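For reference, the structure is listed below as structure tokens.
Of the protein chains in this complex, all but one are displayed in their positions.
For chain A:
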Amino acid sequence: MAIRVLDKDTADKIAAGEVITDPTAVIKELIENSLDAHSTRIDIDVVDGGKKSMTITDNGDGILVDEVYLAFDRHATSKINKLDDLNELTSLGFRGEALSSIAAISKITMKTMSRQENIGSLVKLCGEQRQVQKRSFSRGTSIRVEDLFYNIPARLKHMKKGNDLSKDIIQLVENLALSHPNVSFSLNVDGRHTIRTPGDNNLHNCIFSIFGNEFGNNVIDIKYENKPLLITGYIGKPSYTRNNRKHQYIFINNRFVQDNKIAKAIEEAYENMIMINQHPVFILNISIPPHMLDVNVHPSKTKIKILNESLVLLLIKDGIKKKVRESSSVNISHQIKNNTAQILLDEYVQEKITPITSYSTNTIVTQTQTQTQTQTQTQTQTQNPKQVNKNVNPKDEQIISKFQSNLDISKDVSKILQDFNDTTYIGQIFFTYILFEGKDFILIVDQHAAHERILFEDITIKVKNGSMVTQQIIPVNIKLSPSEYQLLISNQQLFYKVGFELEEFGDNTICIRGVPIFLNKTQDHKLLIDIIEDIDTKIDSSNIAKFEEMIIRSSCKKAIKANEKLSYKEIDSLIEQLTLCDYPYTCPHGRPTYVRMTKNEFEKKFKRI
């Protein structure tokens, strides 16, 4: 499409606004232009946080000599020409106002040459002054922006410090690089290399290059499709969490978005597998058909409105949950370093936990079912032409019904049963791990983690049904600190659900009249004290569900501690109960309950192969 000026009506309809507020905005717009121009390499160079200069050089399409003038006009764009085009938008820019806005407030030097021409342009812009010369360059576009806001002293005065701006810019480029692993980004800040991505269209390599080895080794590859939704990218293992949300990246159709609802949905998918106040890391791209999105809600384009949002959120959560769970039904990686022969077994177990790469046969069956169902669904839809034709927005209707049919059968299929099928018990090591031998693999069960998981699910179900069994005890009075007392009294109902019967005794003294029975073991009042010690009394207990879960988790942890020894006789029943768990693969805190090692891996260790 050639560049032309949008008609006034269209231009007005597109939400305008101040696009350029600081150097990051400039860089964002320029990089987006480069991406729109199909570049595979983008070099960014900033000096003093961009205040002095920023140069973005790409190897993209370039601009035709004849169109160079137009590029700097307001509402000049080659990307859309009427409002309806927005519905099928695939490019990042579309308002045609970035270059003109930047030109108005800085000094610009642009070198560009299109692949279609043998000559390019050198453009120099400074206020009303424009200079254009024909020159030959290597293909692509290089734009240098100097002295930003030189003509708006008010803005200039309120600019952040160069260092802070540099930080923002680094984050921005991280985002853009992660959403475009097919493009090689290179960022120089004050002559120092900060980011350099390979651009080999491998997101994992991109992640490695930006965040380093530890991070890269702790994320797992996911691909979840529930048409028309497609989620791809990497999610952190439940065991690899952060205490902030800085490493949560969400892209919609490769566009970075700040969407707390989506982030929340994803965090919820990790529910009861990670610790309270810890956050998972993820770098995910969500592909949604453009007609289901409204990107035109905020000029910086980082906010997006999704049509049918709640349904999409549900699907996202469901999809991620499935993947997180699958991923922790642990299998040990097939890639073993050759020089690791001396690594001790336990170290090995800790280090080498990586996701399963193959699906169990059961899962495949389900997936096929899903497909068939979807097909049937689609067929029914087509057989009912009335509905499709007459509906104002037939696409959405279809999508909803497809989604729903897929949801019904999204229940997990037990991989653990397959794992333990045909294995024989070998023994217990370090009083902690239980070994089982299979045909060409071994399973190592962490009995504590397993026990905690069983207990957790048992208690959760009982609390939900209100069927927790309480052993009445000869009342015990305990004096607490005022804050602990307050915590107990104001959440008496919750503790009651978990099986503790409490009574106020006054003077910060609580009277314990009943204790829970967990899996046939009568607890004692000491457990309650352990739980309150475990729970931060300053914690916000207004989120009942979260708080309840916290109490349950803490109960499991503390109850297991009290019954540390598991007899050999109990092991059999332990595994049986574990296989019955809804999610048997990790303890409620995210540690694996068992890992699997193949004979192959042993042989590699002993250098047999």
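By our rule, a contact is a pair of C-beta atoms (placed from the backbone, for glycine too) under 8 Å apart; a residue touches a chain by one contact, two chains touch by 3 or more; residues count from 1.
Basically, contacts and distances are computed from a predicted model.
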Fill in the blank from the handout: From the options "Beta sliding clamp", "Signal recognition particle receptor FtsY", "Acetyl-coenzyme A carboxylase carboxyl transferase subunit alpha" or "Quaternary amine transport ATP-binding protein", the chain left out of the display has the UniProt protein name "Beta sliding clamp"
Completion exercise
Given A:G191, A:G466 or A:G506, the correct residue touching the omitted chain is A:G466
Practice task
Have a look at A:T24, A:T112, A:N175 or A:Q577 and name the one touching the chain we're not showing.
Solution key: A:Q577
Exercise for the section: In the full complex, which bits of chain A touch the chain not displayed? Write them out. Expected result: 454, 465-467, 469-474, 476, 501, 514, 517, 519-520, 522, 524-526, 569-570, 573-574, 577
